[in-house]
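Before we start, here is the structure in question, set down as structure tokens.
As you look at this complex, bear in mind that one protein chain is not there, while each of the others sits in place.
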Amino acid sequence: MIIKDVVCPFCGCLCDDLDVEVDGQTIIKVQNGCTLAEAALTGNNRLPAPIRRTATGWEEISFDDAIRETADILLAADRPLLYGWSSTHGEAQSIGVHIAELLGAVIDNTSTVCHGPSILAIQEVGHPGCTLGQVKNRADVVVYWGCNPTEAHPRHMSRYTTFATGFFVPEAQKDRTVIVVDTRRTESAEIADEFIQIERGRDYEVLAALRAIVRGKGSILPREIAGIAREQLFRVAEICMKAKFGAIFFGLGLTMSSGKYKNVRNAIELTDELNRHTKFTISPLRGHGNVYGSNEVFTWITGYPYAVDFARGIAFYNPGETTAVDILRRGECDAALIVASDPGAHFPHAAAAHLAKIPTILIDPHRTATTPLCRLQMPCTMAGIDAEGTAYRMDGVPIRYKKFLESSYPDDADILKRIHDRIREVQGS
Amino acid sequence: MRAVLNTGRNVPQGVAVEHKGSPDYRAAVSVCHMNPVDLMELGSNEGGHVALMSRAGSVVLTTRVAEGMNRGEVFVPLGPYANRIISAETHATGMPDFKGEPVDVVPTDEPVMTIGELMESIGGVWYDH
Partner (left out) sequence: MTELLVKNACVIDPLNKILMEIMDIPVRDGRIVESVSAGADVIDARGCLTLPGGIDSHSHVCGTKVNFGRYMSPEDMRAGRTARRGKMHVTSGYYVPTTYGNSYRYSAMGYTTVLEGAMAPLEARHTHEEFTATPHQDMLANTLFDGNWAIMEAVRAKDIKKAAAIVAWTLSAVKGYSIKLTNPGGTEAWGWGQDLSSIHDMVPNFNVTPAEIITTMIAANELLGLPHSVHLHCNNLGKPGNYRTTLQTFDLVPDTNNGRQTLYATHVQFHAYGGTTWRDISSKADDIARAVNAKPQIVMDMGQIMFGRTMTMTADGPMEFNLYCLHHNKWSNHDVELETGSGIIPVLYSKKSLVNCVMWAIGLELALLTKNPYQCLLETDNPNGAPFVKYPEIIGLLMSKRYRDEECATLNGGTEQRTALSALDREMDWNEIAIMTRAGQAKALGIDAQGKGHFRTGAEADIAIYPIRCRDVDPTTEYRKVIEGFQKTMYTIKRGRVVARDGDVIVEGANSTFWVNPVVPDDLNVASDPEFVKKFEEYYTVRMGNYPVQDVYLPRGKCIRTEAAL
């Protein structure tokens, strides 16, 4: 049986045109998806049953026991950390926030080590953006800054930008000029019309230089900026100002390099400047499939998109203080619930090591690098495969994940609901 | 040799990311991509091991040539190996210095740890079923 228009849950592109062929409960073939989709949908690394660490190794336990123990651990903790959330659906994310509220816990999501700095920049200067279809249908200039879509968002260019035909861009690549800015000549750079090779860590200066040119002050620029000849910058600024519709996409090259949110802020302000000449938008390339969803859900419930601390009874937000890596680095949390993410693999080791010191519970379908660090893991459904629910694409468009397999795993929303209810019951509210 | 560390996503890492116990994942993320001239000057060959050392720790990786890599730069895919040498300092932004960390690159005969060994070295207990 072929299920059409399946939504791939892997990256922020949230391609919803996959055709998946299933036989019973096995996925045989994935059409239209990229290699990452193929791997995500056809993998088989799922933990069969809940496990608990013992003095000598691991033992399997029941869901009932695991849930009760999880609630007990979280209730006993002074400062629990609830982290992750990006690979599951909004329904689970929502319950997670309510659990944190009940416990007075800190809840954070993977933005914290990905586009958190972009959010900080947006909180300073705003976000002039659009949905991806605006880019597909109108953009004659596309800029990829500090990102490598060929590797991390393989279908971005074919679904939304360079290679996509649009209403006003019928010849796709022929009608578009692609500019790539990176420290090295990546595969994405290979297809660019203009490649700006920038010295590492110097995006801020180059963005400032472009802003100067756009404001008509290009004459102040030295011959070379961050390893780039000023002529190239003049040329690129001209391309941008003469565009009918320009779209900038940026990634971890800006958020993870020194300057962090200041780099992103400068890029946003460049976009603002360009809007005085023509139409320009800027958007982050979100990594996980539903990380933007966790920002949306956290925000409409608490007011803040990540790093929310309920310890004071109100929702409190202070990145650097209430962010997961910092809390772990300071050894500040005394229990952790990790859902749909892998800090064991993706956090600096000094932060990840703390997870092994405290009672850590993991709710994740797979054996991950966090599994060895936790006290207890519960497998669950995979949103987009055997669980349906809401996800938010990198541009904010909400799409419902399809469920096209049945499994015996519980939905993580159900697991979380049971934990939530148990906590409420014990608290007597 | 002194170098600047870049970490990030790539396809092999992304394909294997949901199978962290697999040899494919280890092969994808325990790699240090280097400029070929740098590798040569180091006196090493592709496939040989190097130890990367930073203020946050050290890790042994397998080298791989990357034609587009700049001199003086190395690329390690996001993952537990890269995170051995990334500091948890975030400068009050919440975001560690995943890109731009200065590292020393030294050829070595030390083996590359397995994921299990890596996680056990920070207090974990590997799970095999």
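Read from first to last, the chains carry the letters A and B; within each, the first residue is number 1.
Throughout what follows, a contact is a pair of C-beta atoms (placed from the backbone, for glycine too) under 8 Å apart; a residue touches a chain by one contact, two chains touch by 3 or more.
Bear in mind the structure is a predicted one, so any value in this text is a computation, not a measurement.
Peer 1: Which shown chains does the chain we cannot see touch?
Peer 2: Across all of the complex, the chain we cannot see touches A.
Peer 1: Tell me which residue among A:Gln123, A:Gln173, A:Gln197 or A:Ser407 touches the hidden chain in the full complex.
Peer 2: A:Gln123
Peer 1: Per the definition of touch given earlier, which of A:Lys279, A:Lys357 or A:Arg422 contacts the omitted chain?
Peer 2: Reading the full complex, the residue touching the unseen chain is A:Lys279.
Peer 1: In terms of residues, what is the contact footprint of the unshown chain on chain A?
Peer 2: Residues of chain A in contact with the hidden chain: 4-5, 7, 16-17, 90, 94, 98, 101, 119, 122-134, 136-138, 159-160, 165-168, 244-245, 272, 275-276, 278-281, 295-296, 299-305, 310, 312-315, 317, 390, 392, 396-400.
Note that in this section only the chains that are shown with their structure count from here on.
Peer 1: Calculate how many whole Å lie between the centre of chain A and the centre of chain B, each centre taken as the average of the chain's C-alpha atoms.
Peer 2: 22
Peer 1: Using the touch rule from the top, collect the residues of chain A that touch chain B in their complex.
Peer 2: Those in contact with chain B are residues 10-11, 35-36, 38-40, 43, 45, 47-48, 51, 53, 57-58, 112-113, 116-117, 120, 148, 151-152, 154, 183-186, 189, 200-201, 252-253, 255-258, 260-261, 287, 307, 319-321, 323-326, 328-329, 342, 344-353, 356-357, 366-369, 371-373, 377.
Peer 1: Which bits of chain B are touching chain A when the two form their complex?
Peer 2: 4, 6-11, 14-22, 56-57, 68-70, 73, 75, 78-80, 83-84, 86-100, 115-116, 118-120, 122-127, 129
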